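For reference, the structure discussed in these notes is given below.
A single protein chain has been omitted from the complex, and every remaining protein chain is retained in its original position.
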Amino acid sequence: MPEEKKALSMKDLKSSDPRWCTGCGDYTILVGLRKFMVNNQLERENTVNVSGIGCSGRIPHYMNTYGIHSLHGRSVPVALGIVLARPDLNVFVHSGDGDSLSIGGNHLMHGIKKNFNCVYLLFDNQIYGLTKNQTSPTTRKGLPTQSQPSGSMLEPINPIHFALGLGASFIASTADWLGTHFVDTLDKAFKHNGFSFVHVAQRCPKFNPAAWDFQESSWITFLTDETHGVANDAKGAPDAKVLAHNPLDFDEAMKKANGVPDIFGVFYKEDKAVYNDLLIQQNDSVEQKSRDSLLDSFII
Amino acid sequence: MPEEKKALSMKDLKSSDPRWCTGCGDYTILVGLRKFMVNNQLERENTVNVSGIGCSGRIPHYMNTYGIHSLHGRSVPVALGIVLARPDLNVFVHSGDGDSLSIGGNHLMHGIKKNFNCVYLLFDNQIYGLTKNQTSPTTRKGLPTQSQPSGSMLEPINPIHFALGLGASFIASTADWLGTHFVDTLDKAFKHNGFSFVHVAQRCPKFNPAAWDFQESSWITFLTDETHGVANDAKGAPDAKVLAHNPLDFDEAMKKANGVPDIFGVFYKEDKAVYNDLLIQQNDSVEQKSRDSLLDSFII
Amino acid sequence: MAEIKDFRFELLMDAGNGAQKAGDILVKTFAKAGVYVFIEPIIPAEISPPKRTPHSLSGAVIRVSSDEISNIGSYSQFVLVEHEILLDRRCDDLEFDKDAVILMDFGNERRAKEAYENVSKRVLDAGLNLVPFSINDDSEAIIKELNGNGKNMYYLGLLSYFFTVDTSIVEIIIRETFKKLPAEKLEKNINLFHNGYSYASSLKQDRYEFPSLIDESEKVLLDGNTAMSLGIIDSGFKLFAGYPITPASTIMHNLARLLPAYGGTLHQAEDEISAIGTVIGSYFSGVPAITATSGPGLSLKQEFIGLSVSAEIPCVVINVQRGGPSTGLPTRTEQTDLFSAAFGSHGDSPKVVISVANVEDCFYVPHVARYIAEKCRLPVIILSDYMTSSSYRVLDKLTLNKMDDIETIQDFVLDRFFMKRLPDTIEMVKGNQDTPGQTGGMRRVTGLNTNEDGFVEYSSVSNQRSHEIRNQKVHHVKDALLEPESFGSQDGDILIVGWGSTRSVIEESVQKLSEKGLSVGGCHLKIVYPLAPMLKEVFSRYKFVVSIEVAYGDSMKYTPFATLLRSETLVDVRGLIAQATGRPLKPVQVVEKVESFLKENVNA
Partner (left out) sequence: MAEIKDFRFELLMDAGNGAQKAGDILVKTFAKAGVYVFIEPIIPAEISPPKRTPHSLSGAVIRVSSDEISNIGSYSQFVLVEHEILLDRRCDDLEFDKDAVILMDFGNERRAKEAYENVSKRVLDAGLNLVPFSINDDSEAIIKELNGNGKNMYYLGLLSYFFTVDTSIVEIIIRETFKKLPAEKLEKNINLFHNGYSYASSLKQDRYEFPSLIDESEKVLLDGNTAMSLGIIDSGFKLFAGYPITPASTIMHNLARLLPAYGGTLHQAEDEISAIGTVIGSYFSGVPAITATSGPGLSLKQEFIGLSVSAEIPCVVINVQRGGPSTGLPTRTEQTDLFSAAFGSHGDSPKVVISVANVEDCFYVPHVARYIAEKCRLPVIILSDYMTSSSYRVLDKLTLNKMDDIETIQDFVLDRFFMKRLPDTIEMVKGNQDTPGQTGGMRRVTGLNTNEDGFVEYSSVSNQRSHEIRNQKVHHVKDALLEPESFGSQDGDILIVGWGSTRSVIEESVQKLSEKGLSVGGCHLKIVYPLAPMLKEVFSRYKFVVSIEVAYGDSMKYTPFATLLRSETLVDVRGLIAQATGRPLKPVQVVEKVESFLKENVNA
């Protein structure tokens, strides 16, 4: 008789103790990710957390699932390898704003284009955390950092515009401190078939405390939609505004994205061919041969 | 008495003989570039052609200016180095669709974000030419290639959407076989201050003859605008449609870009801070010191 | 009619005129007659260079022999060339035998009288035998009807006559090759072939004949990259991730066609960094994966190669060497990526580097690479080169392994690479090496240092432990290496060492030198990192040890291979030939160099 499977608990998902700064948003992301896994009773052994390098990159170490803490900016190719090898696994990618949009921009762009099946979390603290305070592609103009001490020079990239411009099939934004909104967003992202791009506003009290005001919430607007959206987080952000938005409308998404980074919710969702499915279909459509025949066509 | 300067002629711009396939669009691009230089009497010694690797990457060899044929996908960082060192030079970057959007995507993205001053030509033959016929990010879905023989698998990237999503300050599209339109577009691009992104439909009769129909022109639409646009090329494309478009309108540009690759003209133009100017301003704003003082603050 | 056992000739035409097709047809005909063939294609550096220019030189160099051969030999004894510009250009390469017969098409002579005269003078002055010919009018007419195509068939006819092959067999192969042509066009091609054949007899030149060797064993015609692709499938790799680059690309092209039929997946990545990242992701998940590239791509992969070392995720990288540094000479051969393969990744990153000597090795090397990579959980780099990848050979049919489990690797495959089996279990830095899906094995890997439990650790003791265990893996490989292949005398005056594609040049030159009564040995390594442990003992049996390499070296700088040998053995190994001209070495060059070396150093 098969042993009855024990329900997955939060405790089951702990491995070693996190070592982020006090008040770091990565802690709440970690908890949210665990909660989501417990809610969905995902199997630990069939889940892989993939990351690049950065404070954000440490997440896999603290999740008692499979995990790979890869190279700076290179989480996407590694995640793709896992998905191609084992399309049945649950794959979560964790990547900082520098990791995603500076050194890793090309892989992210092609991950989005390929639309392979995974949940991609962009931990946006608008700064390089692990290397101690340099300007990142999302750092707001004017912020002095170690690399641009007279103030960061360029307008930040708008990650939602970026993903829309590349044709991403799922785009959402949430924040580490918005407990239910974060978990609900993960849920939508996970259930989407394809590359689910989730932008996460993440607090870095150490180097960029002013990036996100998590005590006030009147600056926040939630996008909502019954079918495809995520409910607003009345507890986490009591003073937030709420705006109806149809995530199937590309033009609308583009316009709403002008309000980023003050807007959270599902911006866009589209059913689109998924790379790993396409490959499987293509391979399936080819007549399978036995390796005995391997040399046949080269015989003279 | 200073010697009177001889006017620059087409012949002055020739160096070694091109070695592309017969009918390759790179020949007409080369001629167009020379024409543009002659029209504007640009100084050869103050002009640098930069390229990555590909059939397109050979352009600098054939232009009797300064030139650097760098690495596959890496033309943008090299061009930036030239611009930072010598902001007075005329810098043209030549890059294939694979060079630009596959291996070089991240540099292009950051070149656009930095908005440094150069003219960037994306030679789009929708194929890897030099390496003999593999799928590129702009290859149309279904085209069989050496790397995807059952047909290219993914929807091509829309280069105009891509550039718009990244906040490019100048975006135009033209075609190698549209003599005057090409030269006029180069002209606008050159006169724009910042990173001028020019998409060029380029014929590759060898591996992708069906990519662009240069004998017919009814499929073409020209965007025109008196102030910022380029005149339609009635001679090169007699049957083309003409559409008025205001390049200052971002939302309109986004919409028009849906029609790519059938639309040529200036999509977008914006005055935006230019990276090399910003750096110069920043450096100028700092009090200049003599190197005699270098160690002073470290003396104990 | 001269009966010959070993002969090299070449067909030179403007790119795009079908010289390689004609060569292939002839080669297949030879092969059917039981003759061994080695072909080196001449491919222009440009995609379609303008005709009647030096850049347009294209064709095939063909060596035929009644014995197995695996190099192109030294000089061509017979040349058929389309026009004077190509001949002039080819003369620069110094690839013609001093008595070579040169058949040149004079069809263009009227257009370029002076040039023809100059070139004729050049070859006659060099003592070569120039035989002018032209295409007869009938045939010219047919070629016109074919829009200028078909000249290669006429030339094929000429060659078939001079090499005394059975025209009926050639005809069958032509029909097979052009089966997609409309019937009418096909017949015109056949006509041209026969016209060429009959015209040839009018030239009153000697014909050549090979001893008939009708051999019932099955033979295959393969180039190195095709053999590599088939080996990848046979050894059980299920994912190939790659990015196009000359000369590695054709591995991807082959696999794009074949892999899906054999249960695998072909993935074209956005760049070389991504390709190896995907290989590592796949292998982490338990699915064997491989990538292939050339120099610039190898440089880009270095960071991920280090991750493979540190995270103990197997990974196999094929690097098909071409001329360097940088973009270098993409369509020429070199052996200069040895250091970059062995030592390119920052930090102490122990790995294994295996080279291939020939087309058969290309088929079997993926098996060995996978075996080592998975047993030791580290990166294995396969070094092929342009020469091996693109030249093709007639071979006795290869033996399939149909490997899934690495332990089923057949002994003869390991023997071929002069190694024995590795120990059953090899210690890893991380005790748990489970793959996703395995219950209870949940683990995290990282490029940071870890302790045995896989947790990040910064202590001195733990870091030193990791270094030791990683190096120990490579030491296991070293311990498993047998004495490398040797040729000729087991001791004596001089030992010629080499690696990779120089094997048959060593073999052939040692044989020739031994025949001359010289006391010469040869030693060839396939696994080049780590080095076999008994080299010092082997080297000590000779007065001098010299290396031959297609890599630069001079009196102030040893080649990479010589550097490694010197450090390993403390024997004064110097480069006898340490040239990177973009061309493979010739047996005759080695023979000459050894003779003069011995004269100066031993018999002086």
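Labels A, B and C are assigned to the chains in the order they are written; within every chain, residues are numbered from 1.
We adopt the following convention: a contact is a pair of C-beta atoms (placed from the backbone, for glycine too) under 8 Å apart; a residue touches a chain by one contact, two chains touch by 3 or more.
The structure presented is a predicted model; accordingly, all values stated were derived computationally and were not measured.
Only one of the listed residues, C:177, C:463, C:514 or C:589, touches the absent chain: C:463.
Screening C:105, C:303 or C:360 against the full complex identifies C:303 as the residue touching the chain left out.
The chain that is not drawn here is touched, among residues C:29, C:254 or C:446, by C:446. Listed residues C:196, C:260, C:295 or C:436: the one in touch with the omitted chain is C:295. In the full complex, chain B contacts the hidden chain through residues 15-16, 44-50, 53, 60-61, 63-71, 74, 76-86, 88-89, 106-107, 109-110, 279, 282-283, 286-289, 291-292, 294-295, 298-300.
The set of chain A residues touching the chain not shown comprises 19-22, 53, 55, 71-73, 102-103, 105, 128-132, 134-135, 137, 146-150, 206. Residues touching the missing chain, restricted to chain C, are 45, 92-93, 295-296, 298-300, 302-303, 306-307, 309-311, 319, 323-332, 334, 336-337, 339-340, 343-350, 446-449, 458-461, 463-464, 467-468, 470-471, 474-475, 478, 530, 533, 551-552, 554, 556-558, 560, 562-564, 566-567, 570-572, 579-583 (touch as defined at the top).
The rule is simple: only the chains that are shown with their structure count from here on.
Two chain pairs are in question, B-C and A-C; the one with more C-beta pairs in contact is A-C. The mean-CA centres of chain A and chain B are about 33 angstrom from one another, to the nearest whole unit.
We define each chain's centre as the mean of its Cα atoms; on that basis chain B and chain C are separated by 39 Å. Per-chain CA centroids place chain A at a distance of 44 Å from chain C. Shown for chain C are the residues in touch with two or more other chains, namely 260, 270-271. Multi-chain contact residues of chain B (touching two or more other chains) are listed as 102-103, 105, 137, 150.
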